[in-house]
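Apart from one protein chain that is not included, each protein chain of the complex appears where it belongs.
Entry: subunit A
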Amino acid sequence: MPEAGQEVIKVRRFLKERLQRDYTSLRGYEAERSNVRQLLQRTAEMGESNSLLLIGPRGAGKTTLINAVLTDLLDNKAFVDNTLIVHLDGNLHTDDRIALKSITVQMRLENAADGKVFGSFAENLAFLLQCLKAGDKKSKSVVFILEEFDLFCTHHNQTLLYNLFDVSQSAQAPICVLGVTCRLDVIELLEKRVKSRFSHRQVFLFPSANQFEEYSALFQELISIPSSKELKITADRLDSLELLKSEACTFQLNHFDGVEYTFDKRFVDNWNKEISKLIKSPAVQRTLQTLYDFDISQAFLKMFIFRLVAQMKLEAPHITADQVTALASQYECDDKVDLLLGLSVLELCLIIAIKHHSTIYDRDPFNFEIVFGRFNKFAKVSSTMQGIERAIVLKAFEHLRIVELIMPLSSSGVGKVQKEFEMHKLALTYGQIHLAVQRYQALPTEVAQWAQSSLI
């Protein structure tokens, strides 16, 4: 039946897009959301100046929260007319000169600032803010959003931050500074004079740790298809996004839009029924619990579901419990053990020799000669590893170094010391080595025995 096939493709495309490109729907964090919204609203309407830091781990939804708040506020005509939004990212605006240029562009003041020479950073910024006042009685308010706030703290003298906070405190022009960061100690990074100008308003976003029910409900929500009515509601909410005309913030350009999709009603019902059945199965519940124990952030879960959805095919139109567990088991495995399993027997022997050296000398550093001596003792009595030349063992040792299973002690001393004598340290735990020895296919028995005890 070709229609059903089309439907599956469509569902896959829909789910993928919603998982990747839905930048504005925030789940939870009601209190924090209204807090930030009120703050921005006051800046827009009353002309209050403010500063705020949004702190939370990666993938907790800090940027999404700001986007959601902006989407809410864009409905409000007064807000749209009255505010300018300036987006800065610590990874892109790596110094204050670039940042200032970008601010000028985003405030659409290139013409005004053109050809003027400014003595200092503060003068320049003051001029920009002054420009906003001109013409109008009431000055336009500016919202500065600083992503990766901690990186701005490394700029020379923290000039940008100092000036922004200074303006926000001295009521020259209504501006609101929103810092977004994942460093908890970010306040400590600020210089004293900068710190004293900051309002010390901080909003913490922490995904809640003990709410597994919500997590599995979220899983269900992300993977099921909403009815067309629900799609319509979310689409209406996003209409206002078009009013956001900023060069630096372009998420509205390819934002997920549910209206483009219409599904066959029977198919949707069927799909949602399958999904709720899937979630109730004990295997999936157990898998979700392990995932939850790994990482509670929504970004992690979304990525997991994305990979799950990507596996949908014409021949296999439904997500099965087996797929869920198989994919989750990929997250459980240790990359380093996988790499160890790809080594040759010789290289694994060297790892074992290093392990013996480390256990005997309490993780002392080692060089090639030490490892080679130990390996040679084993090779002499073994039947499989005999007759391997030193040059090949050295090559194997270098391979271990390339894949960073062993690391040189100092990176600076290269060249002075011959490579046979350069000291290294082991970047593996004994457990990983043990696991690799156990799992290695067709490992000679004597090597496995040697791994157990250093006595030959």
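Heads up, the rule we're going with is that contacts are C-beta pairs under 8 Å (C-beta built on N, C-alpha and C of every residue); 3 or more make two chains touch, one makes a residue touch a chain; residues count from 1.
The rule is simple: contacts and distances are computed from a predicted model.
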**Q.** UniProt protein name of the chain not shown, from "Origin recognition complex subunit 5", "RNA helicase", "Protein ECERIFERUM 7" or "Large ribosomal subunit protein uL5m"
**A.** "Origin recognition complex subunit 5"
Q. Considering the whole complex, which of A:E30, A:D335 or A:D362 touches the chain not shown?
A. A:D335
**Q.** Options A:V80, A:I388, A:L435 or A:A448, residue touching the unrepresented chain
**A.** A:I388
Q: Taking the full complex into account, find the residue in A:A112, A:A321, A:V403 or A:A448 that is in contact with the omitted chain.
A: A:V403
**Q.** Residues from subunit A at the interface with the omitted partner, ascending
**A.** 12-13, 16-17, 19-21, 23, 57-59, 89-94, 98, 102, 148, 150-151, 182-183, 247, 250-254, 299-300, 302-303, 306-307, 310-311, 335-336, 338-339, 341-346, 357, 360-361, 367, 369-370, 373-374, 384-385, 387-392, 395-396, 402-404, 416-418, 420-421, 441-442
